[in-house]
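What follows is a single structure, written as C-alpha cells, with notes after it.
The complex appears here minus one protein chain, its other protein chains still in place.
Going by the order they are written in, the chains are A and B; count residues from 1 in each one.
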Amino acid sequence: MIWQLDLIILLIVIICGIAAISIRDLLGAAIMFGAYSFMMCLLWSIMGAVDVSFTEASVGAGVSTVFFVAAVFRTTRRTRD
Amino acid sequence: MESLATFILTKYNYWAVIILLVIGLYAMIAKKNLVKKIIGMNIFQTAIILFYVSIGTKRGATLPIIEHAHGDSAHAVHAADYINPLPHVLMLTAIVVSVATLGVALALAMKIHAQYGTLEEDEIQEKIMESEPGSTSTSG
Partner (left out) sequence: MRLLGFITVVLLGGLLFHLSLDFPDLGDASSPAATHVSPYYIEHTMEDTSVPNIVTAVLADYRGYDTLFETAVIFSAGLACFFLMRISERTAPKARFYRHLPTGLTLRIEKGGKIPEDTREFERIDSVWVPYDVIITMTCRLVVPFIQLFALYVIAHGHHSPGGGFQGGVIFGAAIILYAISNNLRRTLRRMSERMSALFGSVGVIIYGGTGMLCLLLGAGFLDYRGMASLLGVDPVSARSYSILIVETGVGLAVTAVMVWIYYNLSSAGKQDEGL
C-alpha cells in the first residue's frame, strides 16, 4: 500500500464526488458518477481488495452508469440545482 | 512533528471516508432534484464500503489468494501474510445490494416523472397541494 498513490487517488475521488452532485446537467452528473465509481475501484485495487474492486468495476462503472443514463434519457436532462 | 506525521499516516483513510459520508448525506438532504438524491445515496454506500475495506488491510501482507497452491503438498499458511478476507466478503454483498436499490429507486423516479411531469421536489409538492385543496400543509 503506497501511501503517496493512495493520497492522490483519494483526492481525485473527493473531487469527483463533489462534481457529481454539483453539475446542473443530469447526463453530466451520471458520467461523473461513473468516473467516481472507477476511481474507487482503483483505490480498492491498491489496498489489495481485488474481488471487491472487480465487482465495483463491472457494477459501478458499467451497469450502474447505464441505468442512470437510461433513466435520464426517459425523463428530463435539465435541472435547476 | 514525527508523531504528527505518523498520526496522519495511520488515519487518513478514515478522514476521507468521513468527508465522503458528509458529501453523500448533504446531497440526500439539501438537493431538490430526485436523481441528485439518488447519486448522493450511492456515494454514501461506496464510502461505507471504503471504510470496511480499509479496516481489513495489513502492512506488508499480500492478496487473499493462497500462493503456490498447485501440486504442492500442504505447507504452513500464516495468517499474518494475507490481508483479512472477511470484510471483502461482506462488501461484495453490499455492492450488489446497492445496484439493486439503484434500479428500484430509478424506477420510482421515472414513475413520479410520468405522473407529475417534473423531477424537482418543490414543484412536485406544489402540484400535490394544488390537487388536494384543504390538506394540511407542511412548512418549507
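Everything below uses one rule, namely that a residue touches a chain if its C-beta (ideal position, glycine included) is under 8 Å from a C-beta of that chain, and two chains touch if they have at least 3 such contacts.
The model shown is predicted, which means the values in this text are computed figures rather than measured ones.
Every shown chain that the unseen chain touches in the whole complex is listed here: A, B. Although one chain is not drawn, its touching partners on chain A can still be listed: residues 1, 50-51, 54-55, 58-59, 62-63, 66-67, 69-71, 73-74. If you put the missing chain back, the residues of chain B touching it would be 9-15, 18-19, 21-22, 25-26, 29-30, 54-59, 61, 63-67, 69, 74, 77-80, 82, 84-89, 92-93, 96-97, 100-101, 103-104, 106-108, 110-111, 114, 140.
Basically, only the chains that are shown with their structure count from here on.
Chain contact summary for the complex, chain B toward chain A: residues 9, 12-13, 16, 19-20, 23-24, 26-27, 31-33, 35-36, 39-40, 42-43, 46, 49-50, 53-54, 56-57, 59, 61-65, 83, 87-88, 91-92, 95-96, 98-99, 102-103, 106, 109-110, 113, 118-120.
Of all residues in chain A, only 1, 3, 6-7, 10, 13-14, 17-18, 20-21, 26, 29-30, 33, 36-37, 40, 43-44, 47-52, 55-56, 59-60, 63-64, 67-68, 70-72, 74-76, 79-81 touch chain B in the complex they form.
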